[in-house]
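One chain of protein is taken out of this complex; the other chains stay put.
Right after this comes subunit A.
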Amino acid sequence: MSMLKTGVAYKMAIMTYLEAIRSAMSEEMERDENVFVLGEDVGKGGVMNATKGMRDRFGERRVLDTPLAESAIVGVAIGAAMVGKKPIAEIQFADFIFPAANQIISEAAKIRYRSNNDWQCPIVIRAPYGATGGGGLYHSQCPEAVFFGTPGLKIVAPSSAYDAKGLLKAALRDGDPVLFFEHKKCYLYVSDEVPDEDYTVPIGKAAVKREGDDITVISYGMTVHHVLKAAEEVQKEGISAHVLDLRTLQPLDVPAILEAAAKTGKVMIVHEDNKTGGVGAEVAAIISEHKLYELDVPIMRLCAPDVPAVGMAPTLEKFYLPNADKVRDAMRLLAEM
């Protein structure tokens, strides 16, 4: 990855999203000996290369190759976390997180609450999600909505290298379980400036990615990049888009959502997960509850269709996924309403 470190600025480095995740883990493991990573094939670097080189640096106990059993990865991490460890449980693909859903939803999310604050469960579950091209139904899913609305869990989904590193560090210093959804398309596609010094990005804070006056677009993860690209295009046509990146899905940054919505009165929500029951539905409900009379037009959602998951053939995948062209067309429609 070091060859991608071009244009090193003073105390800043251009880093890929994937490198940012690896450097966050490595720095936290240096900082706190209780931090360790466990998962399938993490020793060799993981199938995504997220932990590449880390076993050589930290040893096989702290970069622990586990048997192929997701409930065990999370359940064992929970046990270790309850007695003082800070495990990073890597799920190889987010599509395979469901065997661990009982441990995440019935256990991790409820341990503090059910014990009246006597026990805590500070685990981080890293789940590579989203479509990258050719992943088909089971290497492309966006399962965040399954866990969304489970109080006790925090859910983050960064779109930039800066946020990925800062949010992962924040997650590892948090006292509660954090589901860290890292978009696989962002791994190498996204590079941006990351400070050399230690920093965190607070969980629960959205970020305005672009100021605008005509329409508001709210998104997270890979689709933020489609939205920003589309915003550049419609700018040429005189449409000024305000773009909010949620960054954290749970808890949602309600003040930032309301402020962004009220700014233009025309709101579109974009995500790669399918529409029904997605995070966008909750964002729309929050805006409707608090800012209905400041809206000029109905809230629009641009999401994947309600089919089980992404088809393998390129035609099916292209049809399924949001992209900059689809976002641009929807932005024009919203601006004209």
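Just so it is clear, contacts are C-beta pairs under 8 Å (C-beta built on N, C-alpha and C of every residue); 3 or more make two chains touch, one makes a residue touch a chain; residues count from 1.
The definition used in the following text is that contacts and distances are computed from a predicted model.
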Listed names "2-oxoisovalerate dehydrogenase subunit alpha", "Nitrate reductase", "Hydrogenase maturation factor" or "ATP-dependent DNA helicase RecQ", with the criterion being the UniProt name of the chain not displayed: "2-oxoisovalerate dehydrogenase subunit alpha"
Residue in contact with the excluded chain [from A:26, A:120, A:240 or A:288]: A:120
Among A:47, A:82 or A:333, residue touching the chain not depicted: A:82
Footprint left on subunit A by the chain that the document does not show: 32, 36, 61-62, 66-67, 69, 71-72, 74-87, 99, 102-103, 106-107, 110-120, 122, 151-152, 154, 173-176, 203
